[in-house]
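All protein chains but one are shown at their positions in the complex.
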Amino acid sequence: MPIELHRIDDRLIHGQVVVGWGQPLELRFLVLVDDEVAGSEWEQELYRMGVPPEMRVEFVSVAQAIEKYASFASDPKPGMLLTGDIDTMARLCAAIPALRRVNLGGVHHRAGRAQKLRYIFLTNAEEAELRAMAAGGVEISAQDVPAARVIPLETVLAGEATT
Amino acid sequence: MADPTAPASVPNAPTGTERLQLPMATRVAIISRLFAVQASWNYEILIGNGIGFCVEPALRLLPGGAGGDKYRAALARQSQYFNAHPYLSSFAVGALARAEIEGQPAARIERFRTALCGPLGSVGDRLVWVGLLPTCSFGSLFLFGIGASPLACMLVFLLLYNAGHVTLRLWGLQMGWEKGLGVAAALGHPILRMGPVWLARAGTFLAGAAVPLTVMRLVNGGGLVRTGITLVTAAVGASMLVLFHGRVEGWRLALLAGFAALVFFLIRHA
Partner (left out) sequence: MIVDVLALGVLGAVLGLDVVSFPQAQVSRPIVAATLGGALAGNAGVGMLCGVVLELFAHETLPFGASRYPEWGSSSPVAGAAAAVGASVGELPMALLFAVPFGLLTASIGGWSMVKLRQLNARLARRRLEALARGSARTVAGLQVAGASADLVRSGMISLLAAAVALPAVRWIAVQPAPLSGYALPLLAAMGGAVAAGAAWKMFHSTSGTRWFGIAGLAVGIGLVVLMSR
């Protein structure tokens, strides 16, 4: 599958994405799904600066991502689809039957969120959303960098693996 | 491609014609604090508090001075969640200080601050952690391999690395302060765009040269055959690690193998 990873990371394009995953998976494109960034030229310019020359980045809204997913998936080069929050990924999973594996890469602290892993903090609503995605057949696990342990959703939600 | 420095891309971005000066004492205070930007690193606000700590001397220049309403509001804003490469956070510190002093709207500063995190992290990781650091390290190992003294190996590593490190911090602060909300233009500078590529090439060359020489010097007088056997073993091991990358960490295997060999060597005699 050319989209090697479907990742939720509120830091969007950053070192773990571009270097941590980008180099071992030899990623050649990123699809950043975010309604606000898709409509903001200066934010897109800023995010482009963080991407190495050999990698292209596409900024799309949720609607555009659903529409274009098949073409992303048929790209012969490996790529990553990235969302900044759980809700966006849940909407994609609901609309794209082929999207059946999700990586939790970083959801950080905010008021109302409780710590589950050192890099995953969730509200009750987000927890419920993840459970609903899993019940719908999406395989969800947490892993910040490739060398780290893959932690299944149930273990994440139990909050038993904080180191 | 739109010019991110253009006022149209970021409403009310400074045009660059105004020369807003940062007093020398303030600049020195910010620079000294930049070296400790990660001191309170944590999993909730990451280096957010550190950014507030570094920007704080500039905020004293706001109307009302230190402790004034504007100062407190700005400091609260700047101490929230933030994530970036520590050296390149100086770009953010300079740009955010400028935005606050210019009195940019709070909502715009916050959105800009959020958008800065990723690119500064990504560029910094590629330029420093996967560029400057391994390149200087392999350079130092090369010196070790050709027989340089411990002092020379250490000094060359530290001087080369810190020339890059300190320059990045100082340049970042300057560029951030000059460009303000248009700092994205500075991130397009050839050093930041192409630096990782040049460093990767230099690093690869030095790695190729340094590893055989380092192995030879560690084997220490074992002769060409012994060095050759060790190098072939290392090459096979490296191939296996590449093959299983992402699933196996060599240093963990080495930890186990090293202790196992130690015990075996001791037991064999006993």
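Per-chain residue numbering starts at 1, and chain names A and B are given in the order in which the chains are listed.
In this section, a residue touches a chain if its C-beta (ideal position, glycine included) is under 8 Å from a C-beta of that chain, and two chains touch if they have at least 3 such contacts.
What you see is a predicted model, and the numbers here were worked out from it, not measured in a lab.
Within chain B, the residues in touch with the undisplayed chain are 35-36, 38-47, 49-50, 52-53, 56, 66-67, 71-76, 79-80, 83, 85-87, 121, 125, 129-130, 133-134, 136-138, 140-141, 144-147, 150-151, 153-154, 157-158, 161-162, 165, 196-197, 200-220, 222-224, 226-227, 229-231, 233-242, 245, 249-255, 257-259, 261-262, 264-266, 268-269. Although one chain is hidden here, its contacts on chain A can still be listed: residues 15-16, 19-20, 22-24, 26, 52, 54, 106, 109, 115, 118-119, 144-145, 147-148, 162-163.
One rule holds in what follows: only the chains that are shown with their structure count from here on.
For this pair, chain A with chain B, the centres built from the Cα atoms lie 24 Å apart. On the side of chain A, the complex with chain B involves touching residues 11-20, 23-24, 37, 41-43, 45-47, 49-53, 108-110, 115, 118-119, 121, 146-147.
Across the complex, chain A is touched by residues 1-2, 4, 9-10, 43-46, 81, 83, 85, 111, 115-126, 129-130, 184, 187-188, 192-194, 196-197, 245-246, 249 of chain B.
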